[in-house]
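Mind looking over this structure? Questions follow.
Then we have chain A:
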Amino acid sequence: MGERKHSSGGLPDSLYQGTLDCVHCGLCLSACPTYRVTGQEIASPRGRIYLMRGVAEGRIELGSGLAQESRLCLGCRACETACPAGVGYGALLEATRSVVARERIDWGIFQRIERMVLRQWVPRPRRLHWALSLLRAFQGLKLDRLAARWLPRNLSGALELAPRVPPASSRRRLPAQTPARGERRGCVAFLEGCVMPELFGDVNRASVELLSRQGFEVLVPEAQGCCGALQAHAGDLETAHALASKNAAAFDALDVDAIVVNSAGCGAALRECEGWIGAAGERTASRVRDISEFLDEVGLRGPLGRVSLRLAYDDPCHLIHAQGVAEAPRRLLKAIPGIDLVEHAEASACCGAAGTYNLAQPEMARAVLDRKLDHLLAAAPECVATGNPGCLMQIASGLARRGSAIRVLHPVEILLEACRGASETQR
Partner candidate 1 sequence: MSVLIDRLSRIVGARHCLASAEELFVYECDGLTLDPVRPVAVVLPADAAEVSGVVRVCSELGHPVVPRGAGTGLSGGAQPIEGSVVVECSRMDRILEIRPEDRVAVVQPGVINAELSTAVAELGLFYAPDPSSEQVCTIGGNVAENSGGPHTLKYGTTTNHVLALELVQSDGERLRLGSRAGRSREFDLVGVVVGSEGTLGIVTEISVRLSPIPEGVETLLAIFDDTVSACRAVGSIIRSGLIPAALEIIDQRTINAVEDSVYRAGLPRDAGAVLIAEVDGAPCSLPGEVERIGECAREAGARECRVARDEAERARFWRARKGAFGAMGRLAPDLYVHDAVVPRARLPEVLEKICEIGDRYQLTLSNVFHAGDGNLHPNISFDRRNAEEVERVIAAGREILETCVAAGGVITGEHGIGVEKRDYMKLVFEDEDLLPMLYVRDAFDPERVFNPTKIFPTTRFCFESNPRARGYDRVPFK
Partner candidate 2 sequence: MSDDRKTQPAGTPERPDRAQLLRQLGAEEHAPVSIDGALVHRSLRPGDAAAVAAILSQLRGSDIAVVVRGAGSSPGPSNPPKRADLLLETTKLSGVDDFDPEEGVIHVGAGTRLSTIREAARAAGWELPLDPPGTSATLGGVLARAAVGPRELGFGPARDCVLGLDVVLADGTVTRCGGRVVKNVTGFDLARLYTGSCGILGVIVGAWLRLRPRPAAVKALRASGFDRPRLLAWTAEAALRGTARAAGLVTSGLLPGGSTEEGCLAWVEFAGEVLAVEEDANATFRALPGVEEVEEAAGPLREWQAASLGDRALRARLHAGTGSIETASAALEEAGFAQLVYPGTGTLYAHTRASALHGPIKILRSLRERLGGDLCFEEMPDDAKADYDAFEVSPDERQLWSALKQRFDSEGRLNPGRGAGRL
């Protein structure tokens, strides 16, 4: 087996070797959102892996087919949860996208702008802050709607999907250190992220307050930054690796119980940074915990106040499929008195946000989201909880479009309400 040579058709050999784990059993098909929408083999994990292998073996050319498919894939990695052979699909996808980007296959204006934004703006907090302030001003004057008319479809879609940027007051950065409240149980580092503080500053502050109320000192090292997940998903592994190295260095310097992350996508990226940067990422990767996973591990400290809410929990793909965390958030939420956790169908399926996917593939994102919304509306909760910024935005905008009053919250917001509620009633 070792002595046979393959040209690998321009794909890296590691990618080729990865495709060989697939025995074509097809158990991934029904888990794949794009297959469910199209019914096409090429839009399924099995089909994509077969195509990658075919290209690597030189049986078919590396062309726009693979490029388009690698972009149509949400990267939700639900197939990995379904795969008995343990195919590392996420890594295969990133490698394929990286080759597609390197070869500039079907490289249009969207790809160019996306790469520029992800490289130059997103990882730089100050630039991102100013850009979003500008967007907020635009939104205030409703100029975004005007601009949408003149821009290409992808970009106008981006403006439509852009969340309302909150006022500067809620876009403050987190304090470098927050002391534990009550009896001290330990010390954790917290990943602030790039987009989270800008668009979900409240969720970040809620996370820190929750950790603190649970007895943990929280450190937010200034040297940390963007995790690189979005760049990697877009095929820019170079930038992703650089960002991972930076984060590993920042967190390695700290002596903490865990590196707590409240964004599933970032958590998955940090957890897997060993695959990107090797041994340098080992210490960081092994200490990363999603906030729900962490609190579930250490045990939620009561008492918890009552939060009367009919709640649906929707799994972020990068939490359930990439990090294998499914039960922890449910257990935490169920522990809150008054929470009625209802099951909706296909809770573990992608909502279609998938990083920048809803901008790049608006039509498919919409189809995938519609399926999600149908299931959510059928379960009729008062509120949906999900622990990832992309999903929060996607589901909220979808529900709003359907005229639904269902709120969308990060689980920590509900947990914090319960913690606060308890201390208030005690007072």
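The definition used in the following text is that contacts are C-beta pairs under 8 Å (C-beta built on N, C-alpha and C of every residue); 3 or more make two chains touch, one makes a residue touch a chain; residues count from 1.
In picking the candidates, the idea was that all candidates are chains of the complex that A comes from, given by their letters.
Note that this is a predicted model, so its numbers are computed, not measured.
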In the complex, chain A is touched by which of the candidates 1 or 2?
1
Going by the contact rule set out above, which residues of chain A touch candidate 1 in the complex?
1, 4, 20-31, 35, 39-42, 46-48, 50-51, 54, 59-61, 63, 65-66, 69, 80-87
